[in-house]
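Okay, so here's the structure we're looking at.
Every protein chain of the complex appears in place save one, which is left out.
Moving on, here comes chain A:
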Amino acid sequence: MQALQVAALCLLMALEPVNCQQARGNLQPWMQGLIAVAVFLVLVAIAFAVNKYWCQEKEENMESVVTIGDKKEEAVVSNGTEGRYSITAADFRSKETQHAYENIVEYEGKVITTPM
């Protein structure tokens, strides 16, 4: 016990006084930086997870898409989903011509589209 106390005392003596005076001086600057980044990334991950599992419920896979202006090119919208339709539906018009469409895997969700 005595030896331990002496060792601790020696250690304290050996340390430079500045080490004890400066509150922030005990970390290397790059370490501070890494800690800041790590904390930030953890926060982002938490935010992402919260967003994914709690807030995404009502939106499901859909992207809210608004087209203002070009009314004539409005895509087919199933009933009850005004203003929120699968982004893939907006994209399956072929790039070559306005009247051609590409076969793209249909969005599979709870929305039932009845062909008219």
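We take it that a contact is a pair of C-beta atoms (placed from the backbone, for glycine too) under 8 Å apart; a residue touches a chain by one contact, two chains touch by 3 or more; residues count from 1.
Definition applied: contacts and distances are computed from a predicted model.
A chain of the complex is left out here; the name its UniProt entry carries, from "Proteasome subunit beta", "DNA-directed RNA polymerases I, II, and III subunit RPABC1", "NMDA receptor-regulated protein 1-domain-containing protein" or "Sodium/glucose cotransporter 2", is "Sodium/glucose cotransporter 2". Although one chain is not displayed, its contacts with chain A can still be listed: residues 24, 29-30, 32-37, 40-41, 44, 63-69, 82-83, 87.
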